[in-house]
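Just one protein chain is left out here, and the rest sit where they should.
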Amino acid sequence: MNKEVIVIGAGAAGMESAGQLANEGFSVKIFEKDESPGGHLKGWYHLFPNRRDSVEVMDYLLDVIDRKEIELLTNTTVTKVSKKDGKFVVTTTQNKEYNADAIIVTTGFDLFRSERKEEYGYGIYDNVITSAELEKMFRNGNLRCTDGRIPQKVGFIHCVGSRDEKVGNFYCSKLCCVSAVKQAIEIREHVPESNVFCFYMDIRMGGSGYEELYRESQQKYGVNYIRGKVSEVAENYEGKLVLKVEDTLVGKPLKMEFDMLVLMVGMEMSESGKELAVNSGLLTGENRFFAPADHHFGSNKGNVDGIFYAGACTATMNLTETLAHARSAVDDVVDYFRRKK
Amino acid sequence: MSDFGYVLLKNRHIDYEANDKRIAEYIYAREPSFGYCMECGCCAGTCTSGNFTHLSLREINILIKRGETSTIKEQIDKCMLCGKCTLVCPRGVNTRNIIILAGEAIQKLEANEL
Amino acid sequence: MNFELFVIPFNIGLYFIIFYVVYRSVVWFLDLSRQDKLRLQRGFFGRAFWQSIKEIFSESLLHRKIWKTNARLGYMHTSLAFGWFLLIIFGTIEADLFGTSHLNPPYKAIFFKYFHPEPARSGIEVAYAFLMDLILAYILSGLFLAVLKRFSSKSVGMKKTTKLLTLDKVALTSLWLVFPSRLLAESFTSGAYGSGSFLTGSLGNALASFLPAEQLAYPFWWLYSLSLGTFFILLPLTRYMHIPIELFLIFARNSGIKTGDQKGSYTDIQIYSCSSCGICIDACQLSFSAGINNIQTAYLLKGIRENIDVTDIVPNCLMCGRCEAKCPVGIEIMPIRMIQRRENIYLPSERKLLKRYFPDRKKSPAPKPPVPPSYSWIPEGRSEKAKVIYFAGCMSHLTPTIKKSMLSIFEAAGVDYTFVDEEGGVCCGRPLMLSGQTKKARELISYNSKLFYETGADMLVTSCPICYKVFKESYKLGIDIMHHTQYIKKLINDDALKLNFMHKTVSYHSPCDLGRGSGVYDEPKYVLSYVARLQETEFEDENSLCCGGSLANTKIDNPTRALIAKDAARELTKNRPDYLVTACPLCKKTFGAVTETDVVDISELVAQVIVVPQAKRLMSNSPIMRKKKVTVKNNC
Amino acid sequence: MSNYYDTLMKDVRFVEGLNACMNCGVCTAICPAAAFYDYDPRKIVIAVQTKDDDEIEKLLKSETIWYCGECLSCKTRCPRGNTPAYVIMALRTLSQQLGFFTESEKGRQQFALKRTVGDNIFEYGYCVAAYAMKPELHPEQGPVWKYVIENARDVFERLGGKYDEYGGGPMRKIPEDVRDELIRIFEVSGGTELFDDIERHSKAKAKEMGLETGDKGIDNPYFMEVYTKDSGGHHC
Partner (left out) sequence: MKLEGEENKIKWADYQKEIADDHFFYVRSCIRQSLYPGSEQFFLNLLGNILKKDIYENPSHTTCTGIGYHGDVVPFSTIQTVVARHYALMKESGYKNIAISCVTSFGIYTEILETWKHFPEELEKTREYLFKATGREFDIPENVSHTSDIIYKFKDEIASMAKYRLVDKETGEPLKGVEHIGCHYAKIFPKYGVGGAEFPQVLSGMITTWGGEVVDYPERRHCCGFGFRQYLVQANRGYSLSNSITKFESMKPYKPDFILTNCPGCNMFMDKWQYTVKEMNGNTYGQDGNAIPVLTYEELAGLVLGVDPWDLGLQFHAVQSEPLLDKMGIEYSKEDKYKTIDGRQMGVPAKILNV
């Protein structure tokens, strides 16, 4: 066929769809704003629910795009896509233009900026960290409080930046619950004498093996779960983090002290995705992610024929779903060219 | 000291750090399923005593873990130990034994033996 | 020659144990209640005495019951007990007949050979020597089995045997040494004097051929005496105390003394009567299905006897009664466990040796300060007038089909009944009793009793064997109490209920509290045979299994229960019946979770095959005949 | 009154305060009332959310709706944009209109509030005024306050005030015509009606309890009863 397809973003969705496109015989260009591919996967330690090392998946994805039909352009941010006579022109920050017959947008997500939940004191109190930072600590093997102590009591705050009108995000980020469970287990493994508490509103374990992991966290690792949205965090005179929450299942307010608090940050439409949407006339939904053409059978399509979406740029998604979504985007691309013939 | 017609009130917060969690430790050591509860409330729903009063085994499970000793004491007395809770629990929590152990622990606590 | 130094250890041991047993008997007798003392006195001069003699002979010596359970084990016990008994009797006769005098101290019989080493002079003496050797050989064969059992319990047909403590081991060793040392002492003596019969004589000759027999005999007589002495001295601290105490137990039991619900002399006698034979371990499903081998009755009684912490043992029991049914000594295990649960003793008292020889006299626990009633918040119950009370029980509320079936049976039989716990009742109190909280249980008992009384009924029917047992034993209602299986049988016999026969095969699981617990074996089977083809299983009546769901065990977790349930269900469904039938909601639920076979309650089967009279069926659609609507509240 | 929920929906504070509660407890966690009273704002919102008339009537007659201190801390944090305090304010208003407030000890205190703050507004044009803050009713203000009141004119003069005089400045007297305007506003906008509701229902309750209320002021047994009575059971 020798058609050219451009993939915007070299995260998991971008790499997987590029590989599939190449399998279908297309020549592919991937644009990545970072200096290397991998997206958020780069910062991750172990993946849920089977605790596989993220490097394994990363290696798989790097193998997928390591072929002559695929050209990877890093440090290149796409600012605009326009359609002219059935062909697409992609503009980058370097003001270069590239032509393509079809586009797959895989601009992914940004993590919620935790400073916006001021009451949790992120950026104010030292030992309030995000789930992404904790992954890095695991990866680097330095699970420590800022003063060098090994944390003995760690709390996980669920739904930071998700399901919260106060920060404008009404949706559930889906993977924070299971991430918290996984990280709680890992804390217990790293520091066996530690106590770990998760503060949740609902434990949403809607994936294969998730509920089992949740159960294991209780049975094998003794992770504690307290139902209530954390109201505020402060630091006391001893430097401990004081947390206020209602233990809703007994209907009493609760005060607790922690060495470290982990904010389970949610997902938001990426800034680069937002810019692309505005410049290119791509529609976004109320949740600010790209609006798919149809919730059930058009989740890879948008409002411009020939521009397809894959992965977390359309909705919050875990890695399994992202990879599947990426492959189904390629199906839509194939179908697009078949229709055009 | 002066009387102003009102008094200082006791803080109702569960003060986790200050609370005595020996009862929970006593139970954890003897009944590991104590930690398996996912607070579904099945036990409280089927409870024979709960049919008549506000006894909630689910709440008791939590209160023990938080060290709210006085409330636990008053609540577990209401249990009739009929065992329906244990039968319906989806997580296999031996609720009945938890109640019995809590009773034991409280006795010991009061006798300064814990 | 009438005395030798080596008889001293034996004499000390013998007089000590005689003194000790007399002392303990007196203490126990004094501590008995007035009624029990009277019973004992009456028994002593009555039939009980002779019965006891018979039982002592058949059980303590011959171990008839053990023979029934396990022949090899029976042989072992008999050879040791009966053999030793014979050895003493015939030894005494021997000393009397062939000795120099007639009034011999006891040791004379024991060490007769030493004092009279001469070869047999007459035919009678030869025969007697042969008899004595035969008895010794008999004992030694049993001893061989006992040693074998210790190292490989399977070889004597036992899956498990009791584990021993250090003192037990010392006593055991001394016991084991008694007979070989006697054999060797007699053999050397025989060898030196050319006496003895087929055993001691032959062995003696063989040994004497290459060893200085005369010099070697002496130390073995010492060893023999020392073994006996040590064994007697240690007796009160070990399970062998059962040898003397069992005699008292048999007599006391035959005199009509029962365990009751309090600790006292009789429980003590029972506890000391346990020989730790381990039959209870083999009978226990916790052992053979779940691999839990340290909580059985033998360990419980030993723990109590020796002041070891039994906190973990006491509640870890299904109270299915299988061990009690099999206990060769006939110890009333269930009441003892209940007493132990009630006593609520968490910490063992100190284990000083002297304390164990002379334990504190019984000692009722210090009266607790009066506590306010626990269940005062229960709203007052309302009950309707009726002839028959139906009490489903807590567990039946989790099996609504049992309730529904019973109601349709009542309706079909036109019974004037009231469903007292339709909207969820107050627990019968047995679970509280099972965990030792009798006082609290009493509150529930009086609440329910009042409720029942107000109905004016003369019959109480329940679907739950747990409730049934407590209604029977602890409620004083003065009305008929029936489990629904009994009641259905009654309805059938009264012609009140017409039932079809269903061409299905069923096997029946007898619930613990109904069968062994309350002796109701026949009625359920009668009803079942009436409506379906009842298959026999390997586990009938007293030998029936526990489903594992028992409320009595508060310790084991669900997976363990499932192990027991699976094993039991597998056994009961070996012949592939269409239904596994039980008569208890808890068994139904427990089995239901582990077997593919449909598990039903008898009432459910019966309800399926009710014959509704033609006229009634035709009328059933008319509004005036529409039955009272039964609402079943499902709480979960 | 056929449906309490519909009536409540006529109150904009209620509409503003109740979107959809997901029971997260963020409000109770920082609620100063929940820290000291047997009280859980989350549960009130949940109860109201059922739209069940019986549930709501129970609330209207309960002690629990009177525990809130209206600090509005709950508004800041609710992830669903609810304001339990507004819901409670709407419930309180309705409870007073229907006379249900006299069913609870804390509710009956509304009489004291009306006779102090409410009457102050008409009498002085202020909710609270130095000359109405009698040291004997406010011992916690201490000897300094007693001193200030005893030397009120001097103290206020030194600090630039106009104690009970016309003109500008602190504690100035509000002119008669201005107070008339205030009273007219109350009449037009329903304020007087609420005052009357409180008075009427309280007087009925006082009669039932055998206590005098007087026509105005605080020198009456019913006032002292509701102002000082704490029969316990409010905190645990």
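To keep things simple, chains are lettered A, B, C and D as they appear, and every chain counts its residues starting from 1.
Note that in this section a residue touches a chain if its C-beta (ideal position, glycine included) is under 8 Å from a C-beta of that chain, and two chains touch if they have at least 3 such contacts.
The structure displayed is predicted, hence computed values, not measured ones.
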(request) Please identify which of the visible chains the hidden chain touches across the whole complex. (result) A, B, D
(request) With the full complex in mind, choose from A:Leu62, A:Ala132, A:Val191 or A:Val242 the residue touching the hidden chain. (result) A:Val242
(request) For the chain that's not shown, point to the residue among D:Ser62, D:Asn82 or D:Gln109 touching it. (result) D:Gln109
(message) Suppose we count only contacts with the excluded chain; which residues of chain B make the list?
(response) 1-2, 4-9, 11
(request) State which residues belonging to chain D touch the missing partner chain. (result) 11-13, 15-16, 30, 32-33, 35-37, 66, 68-73, 75-76, 89, 92-93, 96, 106, 109-110, 112-114, 116-118, 121, 125-130, 133, 137, 140-148, 151, 154-161, 166-172, 174-175, 178-179, 181-182, 184-191, 194-195, 198, 226-230
(message) Give me the chain A residues in contact with the hidden chain, please.
(response) 115, 118-119, 123-126, 232, 234-237, 242
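In the analysis below, only the chains that are shown with their structure count from here on.
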(request) Would you mind checking which chain's mean C-alpha position lies nearest the centre of all protein C-alpha atoms? (result) B
(request) Indicate the whole-number Å distance between the mean C-alpha point of chain A and the mean C-alpha point of chain D. (result) 49
(message) So the centre of each chain is just the mean of its C-alpha atoms; given that, what is the distance between chain B and chain C in Å?
(response) 36
(request) Determine the centre-to-centre distance between chain A and chain C, using the mean Cα coordinates as centres, and give it in whole Å. (result) 64
(message) Quick check: what residues of chain B touch more than one other chain, meaning two or more?
(response) 12-13, 32
(request) Could you pull out which chain A residues touch chain B in their complex? (result) 203, 214-215, 218-219, 222, 224-225, 227, 247, 249-250, 252-257
(message) Considering only the defined contacts, which chain B positions touch chain C in the complex?
(response) 32-33, 42, 45-49, 51-53, 77-78, 80-84, 87-88, 92, 94, 96-97, 100, 104, 107-108, 113
(message) With touch defined as at the start, can you tell me which chain B residues reach chain D in the complex?
(response) 2, 4-6, 9-13
